[in-house]
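Heads up, one of the protein chains got dropped from this complex, but the rest are sitting where they should.
Take a look at subunit A:
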Amino acid sequence: MGKSFTVLHWLVLTLGLVAAQAEIPEKAEQALPNWLTGIIAVAVFLFLVFIAFLVNKAWCKTPSEAEAVPTEYAMTNGSTHETSLDAVRSSEDPKAYENVIVHQTDEKVTKM
């Protein structure tokens, strides 16, 4: 019983879809008001930016930051360059730091 109902539903849906397609020039414009297409476009755009941001954070930052670590590390203890410090922060204890040189060679190995 349930199955036949589902089939019927699908049939009606498909018919509706076909019927809608026949009148696309008029219907499609009214289906979405202008402001809604705008909002959707912005949402999609911001989502893409967010993804791009994540990708950038994940891959592109690491090599250049790692090179900058040794000099920055010596000078910027407690300054605004928190990110470079975070890069060498130990995973066990927030107040401890990894050995920078070891850290750097590690990175190079993984990159190879």
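To be clear about the criterion, a residue touches a chain if its C-beta (ideal position, glycine included) is under 8 Å from a C-beta of that chain, and two chains touch if they have at least 3 such contacts; residues count from 1.
Note that contacts and distances are computed from a predicted model.
Chemist: For the chain that is missing from this picture, which UniProt protein name fits: "Sodium/glucose cotransporter 2", "GTP-binding protein ypt5", "NAD(P)H-quinone oxidoreductase subunit 4L, chloroplastic" or "12415_t:CDS:1"?
Modeler: The chain we cannot see is, by its UniProt record, "Sodium/glucose cotransporter 2".
Chemist: Touching the missing chain, which residues of subunit A?
Modeler: 25, 34-35, 37-42, 45-46, 49, 80
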